[in-house]
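Missing here: one protein chain of the complex. Every other protein chain is in place.
Letters A, B and C name the chains as they come in the text, with residue numbers starting at 1 for each one.
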Amino acid sequence: MLRVAFLIPLLPLAGFVILLLSGRKLGNPLAGWLATIMVAASFVVTVVVFAGLFRLPAGGRSYTQNWFTWISAGHLHVNMGLLVDPLSMTMAAFVTGVSALIHLYSIGYMEHDEDFPKFFLYLNLFVAAMLLLVLANNFLLLFLGWEGVGVCSYFLIGFWFERDTASSAAKKAMIFNRIGDAAFLVALFLIYERTGSLDYHTVFSHLGSVGEPSLVAMGVLLFAGAVGKSAQIPLYPWLADAMEGPTPVSALIHAATMVTAGVYLMCRINPILYRAPDAAHVIAIIGAVTALLGATIACAQNDIKKILAYSTISQLGYMFLAAGIGAYDAAIFLMLTHAFYKALLFLGAGSVIHAMNDDQDVKTMGALARLMPITAVTFFIGWLSIGGLPVFSGFWSKGDVLLNGYGFSPALWVVGALTAVLTAYYLGRAYLLVFRGQQRWVEARKPGDRAGLKPHDPSWVMSVPLIVLGALSAVGGLINLPIHPDLDFLDRWLSPVFASRLFQHHWGLGGVWTFALIDAALALLGVALAVALWGHASERPAFEPVVLQRAWYIDWAYDRFIARPSTEVAIETSSVVEAKGIDGAVNGFAWLVRSTARHLRKVQTGYVRNYALGLAGGLVLVLAYVLTRAS
Amino acid sequence: MGSLDSYLPIFFMVVLGIAFASLSFGASKLLAPQRPTSAKEAPYECGIVPTHEPARRFPVRFYLVAMIFVVVDIEVIFLFPWAVDSQSLGRFGLVEILVFAASVFVPFIYLVANGALDWGPIKRVRPVESQPDRTSSSTVRHVGPPNDQAA
Amino acid sequence: MKLLAVLTIVTPHVNYVAILPELILIGGALLLLVSGQLVFAKIPTAFYSIGSGAIAAAALVASLVIWHDVQARGPFTTIADSVAVDGFAIVFLVLVSCILILASAIANDFLVREGIDGPEYHVLALLAGSGAMLMAAANDLILIFVALEIMSIPLYILAGMDSRRRESGEAAIKYFVLGAFSSAIFVYGIALVYGATGSTNLPQIASYLNTNIITSNGVLLAGLGLLLVGFGFKVSAVPFHMWTPDVYQGAPTPATGFMTALAKAGGFAALLRVFFSTFGVLRTDWQPLLWAIAIVTLLLGAILGLVQRDVKRMLAYSSINHAGFILVGLAAATSQGISGSVYYVFVYAILVLGSFAVITLVGGKGDENHDLDAYRGLGRRQPVLAFAFALLLLGQTGIPLTTGFLAKLYVITAAVRAHSYALAVIAMLSAAIAAAFYLRLVFLMYGVKLPVGSGGDEGALSLPVTGEPDDGLDPTGSVPTGVNIGRVVVPVPTAVAIFVTVAVTVVFGIWPGPLVDFVHAAHFLF
Partner (left out) sequence: MSVSATWYLTLAAVLFTIGAVGLLVRRNVLVMFMCVELMLNAANLTFVTFARRLNDIAGQTAVFFVLVVAAAEVVVGLGIIVSIYRRRPGATADDLHGLKG
């Protein structure tokens, strides 16, 4: 059953190829259905392979499928191959599953778009690249997928490229990611240089002979790559701007899957981090700070998608916090549940935006609960999940992270706890402003804009994913319950991959319950704050300080201190250094070459005897040289 | 230098020959009267004024046959070593030489079939096919480019 | 007679399977030659082309059979040690077979278009192919010489095949006279090496050199130098290259492509074997020489290619530049360098066949439409053909994801490993210069106008240059008279051949594994 693993990335890729060749002919909605079916089929195959892997004994759950030697140059041999192990299959399962749902949703969401087939073409390519990233058996192939998802992200953020904001957001994402990717590449060189391979198994088995400074460098450089892709400090600002893309894209790429690739990478390289604790600490600290920062910014945003974007940054920080302290299973657990509820929230936001005629300002919404019951209920579930209310999935996964965080250092726990309160609060604010209170959209601020607006729940293709994701968000915690050792399925399933854990703290059942109670209290505090402050009001300037609205002025600082000066330097360089110095040198060299050529070609006279003379001259030179060597 | 002893007679012969020739030329230069006329300067000083240049170009067929002859002639080189030791070379040698002969013979068939060895009036082996697109101007091009006449 | 009497004659053991590809080609050529004469009817050109292709395919199969043999049993020699059957030889047997198959498809359309009847073209091509194969397999200097001539003589005739164009005849005469001159030098070199070492057999020479300390090596080194001149001529290394542009331009275009691929394959096969394997002991003596030759070859080819207007002539200089790259691998004198060179030859042969196939098509009836202007806007008129040509040119440039990139990478890496940094730098520099004329052609096809600031004439990286209108391009973009820019007819066989070359270039550029592994088989060197 494991042999069919190659189909997992190949099916979406086939979808991409088909759409590339005949997407226009298939048209709307056939192209969307084809893409959805391809991803769904991939999900089915994943489940089959998953089951096959599950039947193996726990120690032997690793299967490498080599396709062919991709590159063979000198000592560098890179095989094109897949690694099927619990970690990669968990990732593949949730990637294909969530992707299939979001594809389905997109059929409805993109219904009226002219470039309907192109959207699904990119989406399928994205899924193929993401699966390659997840299933790769070596760093280079992972990097290929890594770049593939980056490119798709770029295309999809700029999908509505006729909007200036969209195309500049795409550029911004590209540039921030490039910075991280550069570090990633250096890390690859370093790994190859130190271990002589890029294959996971070989690399990890050679780590013993690598010095700690190199290991720390590898860890930090790979983390720098992850920081770019997963929007952590300092490379996070692109994610907020990436919301210019269609909402399903935000849900799929910029919440559920691509941005979690960095976390996946950290989990994958756990043997490196195990030997480089300093690197791991950097990861944990950056993760914690990002979590808090993202949460604070989210408190003051008015754009519903921006709220969710900063929330995503914050949640990703949480995951890095977990990965940094060695709680990889907690990180993956949070990643899974986050994928469910954040995709749910984004899709819910999408329905709301659809209903509000593409307006995203929460301040102009309100009282939609009765008009859009399905959306409201599912969004509500999403709020409770991310807020960490007991029983909902977020409660278990966030609790897992906080538990491990406390065991590592109480300081981390404090930051995490504060973030947890804020998380419950800002999403409560969003929920209350959108679905409760007054129908502020009736008194249209922009006349004519809202005339005859009748918000309603979307069609079934968009509702079904909401309901499914809502259900998963509610009960997703079941896959890893810490309350009894027999119920933490995910931990045990993943344990062969995370054999080398930096830190492990075992709490008794009593400890677990204590922490659960505290978590619940924190979540309730956040919910209570939200209800108290935003239950009946829509404007509270004291709680939306400008500094948070402007996201701590960090974007402004980037623009002021990096973007503008470097633009100045670039303009200066192009007008002075490039035009006069480099261009001059290049043109001068070209002139030199051409005038040399003009003289040299005269030697080629066309007379046979001249050619023979050249030959004989060469002969004489050769013999003259030979005579100097003769003894 | 002793090894050159055997060449001494040849050396003397060469010296004698050169001496004789230069002596005769020198004598005629010194003794004969020098009164050149245009008739005397012309080649073939036999009294008859040459009416036309001798034919410089032989028919192409002449070269062709000469070339074919050279090839076949040279191939015989390989027959001699075999013939000298055909006994000890045995069956292996015989087979090899037959293969060799056959591969020389096959191109010979080609030559014969293409009329390379036909002397006299040209006999066409292949019937001339009618070529509707062939006009007098295209035929001229077949013989040579028009600007050739100027050269 | 005294001499003969002391020798008893031992008949050599002949392993006919080992030389089967060559035998197939020669026998097939003879059969093709008489087949038309035995049947008293006109045989269409296509028959000969298919026959030639089939014979080459049979040779390919035979080569693969031997390959299987060698993998199982290891390399061996036969016919009194004069033919080596090793991985190195077989790589070239396979390459030559592939060249022949592709070339017969390309030639077919040319012969039909130009109305050249008869089997002669294909017969000559097959014979030349057998010569190239023998050059790769030869283990004896005399056999190398004979093979060299078997390869060269048909190529002389092929160059002069197109009797309607006077350039063709001129090319043939030049190629022939200079070729004969270089052959004479080569033979004299063999004679000197024979005198110094007492044998013409390569392994015997090698073992003689390994076991004896030669006190007076003047004759030996002189012989080696003369051999280098002979090989240098065949592979068009500077300063023995001067025939190359004229012959490439004058010869019928498909013959040019074939000649380039074949002469490079055969010439380099023998050159690499003789210098690296046999005279490896003397490498300190010949390495500086090759170093110098490689440098001038690289630079001259790249520089002179820039100012050509005739595409065939431009590619002739490009082929000189490529020869320089292959010599870089040999100058490194390491097994890595040799692998690099072999890979380069393989890749280049395929690239150049495809390129000349496109040029054949664009050349049009009469084979005279080879001005750069004939390619202006080809990308708009015939996007597929132009795209294929662009890929082949990019492959020759050495753009990543084409086979050409890895080929350049291998030889330059080998040079760096051998600490000849200057050579590596000059090789890269020459690649950059050469890129200018490949890309100029690409830009021309796609009508890309370069920014005005970068110089007057289109595509070339240069400042405006006054005078001499025949170099560079007319910036006004008008098509000069006499250049036909009509639609190019693309017959199916040529289309297939071009597709195959492009596919090889791109597929093995992205996925180099198999081809590299195969070429690494050249390590089984005797």
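We adopt the following convention: a residue touches a chain if its C-beta (ideal position, glycine included) is under 8 Å from a C-beta of that chain, and two chains touch if they have at least 3 such contacts.
Since the structure is predicted, the reported quantities are computational estimates derived from the model, not experimental observations.
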Omitted chain - touching chains that are shown: A, B, C
Touching the absent chain when the full complex is considered, from C:194, C:387, C:446 or C:511: C:194
Option touching the unshown chain, where C:126, C:153 or C:426 are the choices: C:153
Residue touching the undisplayed chain, where the options are C:176, C:258, C:325 or C:375: C:176
Hidden partner chain, residues of chain A it touches: 601, 604-609, 612-613, 616, 619
Chain C residues that touch the omitted chain in the full complex: 3-4, 7, 142, 145-146, 149, 153, 156-157, 160, 163, 166-167, 169-174, 176-177, 180-181, 183-185, 187-188, 190-192, 194-195, 198-201, 245-246, 249-250, 307-308, 313
Missing-chain contacts mapped onto chain B: 3-7, 56-57, 60, 63-64, 66-68, 70-71, 73-75, 77-78, 81, 144, 148, 151
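By definition in this document, only the chains that are shown with their structure count from here on.
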Touch-based graph of the chains, sorted into line, ring, star, complete or other: line
Label of the chain whose CA centroid is most distant from the centroid of chain C: A
For chain A paired with chain B, centre-to-centre distance based on mean C-alpha positions, whole Å: 84
Approximate Å spacing (C-alpha centroids) for the pair chain B, chain C: 35
Residues within chain C bordering two or more other chains: none
Interface hub residues of chain B, defined as touching at least two other chains: none
Residue ranges of chain A touching chain C (in the complex, touch as defined): 68-74, 579, 583, 586-587, 590-591, 593-598, 600-601, 603-604, 606, 608, 610-612, 614-615, 617-619, 621-623, 625-627, 629-631
Chain B residues touching chain C - in the complex, by the definition given at the top: 84-85, 88-90, 92-93, 103, 106-107, 109-110, 113-114, 125-126, 129, 141-142, 145
Residue numbers on chain C that touch chain B, as the complex places them: 4, 8-9, 11, 26, 30, 33-34, 37-38, 40, 42, 164, 166
